[in-house]
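Of the protein chains in this complex, all but one are displayed in their positions.
Here is chain A:
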Amino acid sequence: MKFIYKTLLLSLFSGLVFSSCDDFVEDVDIVDPTAENSDDYLPVEFLTSVYGMHTDFSYAFSYLGITDMISDNSDKGSSPTDTGTDKRALDNLDFTSSSVSVTAMWTQWYKTVGRASQAIEIAQNYEGQTEVPNARVIGEAKFLRALNYFWLVRSFGAIPIQEVDLVERAPVDEVYAYIEQDLLDAIDALPLKSDYSSTDLGRATKGAAQGLLAKVYLYQERWQDAADMANNVITSNQYSLDPDYANIWRETGENGPGSLFEIQARGEIPQHGVQQYSQTQGARGTNGWGWGFNSPSQNLEDAFNAAGDEIRRDATIIFAGETLFDGREVNAGVENPRYSEKAYSSINAGQGDGDKNIRVLRYAEVLLIRAEALNELGQSSAALAPLNQVRTRVSLPAITSTDQGSVRQAIWTERRLELAMEHDRWFDLIRTGQAEAAMAADGKTFVTGKHELFPIPNNQLVQTPEMSQNPGY
């Protein structure tokens, strides 16, 4: 009897434990993959992360490879045995579609475009209260999207427009039209530099969008549009040239009078800047502070000397053994003869994060765009005014010739010296058709019909085999 009683009790216990069974798993709040609600965040936060993309390490290494080292302005640098993954191959013009730097920038730019589109979409759909008008958020995002598409199209030619199709490569014209529309929208939406509150310093402005559009027109050889758009910037009275060229790259020159757009960086704790940008380009070896990559070339030094351009030479290049403006003595025993001074951070030398703002678009370039466009329109004498404005600042004699050919050459040279080590030279060489000759002069073989464009990264083609490759790769 006692046994039966206990049997019942035990069975009852087993039964109780399992009552309402399925609820045990179904009533748990699981993580719904789609549920993380973006309404919890303001559109402006998504915009911030579009700007933030420009602080990635790609800009401190891969970007240098495909803009500077590849050109005649600089060499790979560092120690001879260190290939810097594919930097030596880029420097020697024998990179392939597997180049990690090319792949990195392709990916970096597209991911930035993606974030910009997300910010635009979120701002368009946002119904809550915001301090920042959604129109401005969209305008800034469109400027950044256009900037990244511009970098893509001038590097790869026909490319997929991410918002349209991920496989189909849109013709170059269509991509430029898309960029133009984004920039026109941005120009409408964005305030002038002076209309921003000071806490917004560093945001995309109307002037930045106009300056970029002028450059976009220049690349399409739409000379009149380029000249007009550059003129819009000039006549906006928002910008002027910093009288001290060298000051532009110092902490005191950040966001100076000539700055249209620059990538912002902070050197104090909490630090946040373009990851290792100054470090990769810092002097290597005895008392050095960096990896020594992207070493300005003898070719560049010669170009400065040939133009008698000491001011810009000394502002652009750190020479082994020199004493810098801040008193730092560069040891004569550093491993490379020259380093980029435009990447030098006085306060955060050698640190991964630093205060170095990267100057993306400057007023001097807008002047040179106007000069070039006017000259191509046959208005060579009108072109001299903006050109000489740039030259006068660095105490170079004014150009007086009005021969279109020699003015053209003078402008091209001016662009090289003014914008040296600012990640533009390679594209200028290709845009102006000087690449083959310049490379030959630098001892490299430029393959016409191939090297005008970078290859579509092989890893992209593995994912989307239907996408076509650029010629020669």
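Here is the rule we go by: a contact is a pair of C-beta atoms (placed from the backbone, for glycine too) under 8 Å apart; a residue touches a chain by one contact, two chains touch by 3 or more; residues count from 1.
We take it that contacts and distances are computed from a predicted model.
Colleague: When one chain of this assembly is omitted, its UniProt record names it as which of these: "STAS domain-containing protein", "Putative luciferase-like monooxygenase, FMN-dependent, CE1758 family", "TonB-linked SusC/RagA family outer membrane protein" or "Glycine betaine/proline transport system permease protein"?
Modeller: Protein name of the absent chain (UniProt record): "TonB-linked SusC/RagA family outer membrane protein".
Colleague: Using the document's definition of touch, tell me which of A:D72, A:D185, A:D309 or A:D353 contacts the absent chain.
Modeller: Looking across A:D72, A:D185, A:D309 or A:D353, the contact with the absent chain belongs to A:D353.
Colleague: Among A:D56, A:E180 or A:D244, single out the residue that touches the unshown chain.
Modeller: From the options A:D56, A:E180 or A:D244, the contact with the absent chain belongs to A:D56.
Colleague: May I ask which residue of A:R222, A:R250 or A:R266 touches the chain that does not appear here?
Modeller: Answer from the full complex: A:R266 touches the omitted chain.
Colleague: Touching the absent chain in the whole complex: find that residue among A:K111, A:R328 or A:R408.
Modeller: In the full complex, the listed residue that touches the missing chain is A:K111.
Colleague: Hey, which chain A residues sit against the chain that's not shown?
Modeller: 3, 6-7, 10-11, 13-14, 17-18, 21-22, 24-26, 28, 30-31, 33-34, 36, 38, 41, 45-53, 55-56, 79-83, 85-86, 88-89, 92, 94-98, 100, 103, 106-107, 110-111, 113-115, 117-118, 159-160, 162, 166, 198-203, 264-266, 268-273, 275, 285-287, 331-335, 353, 355, 457-460, 462-465, 473
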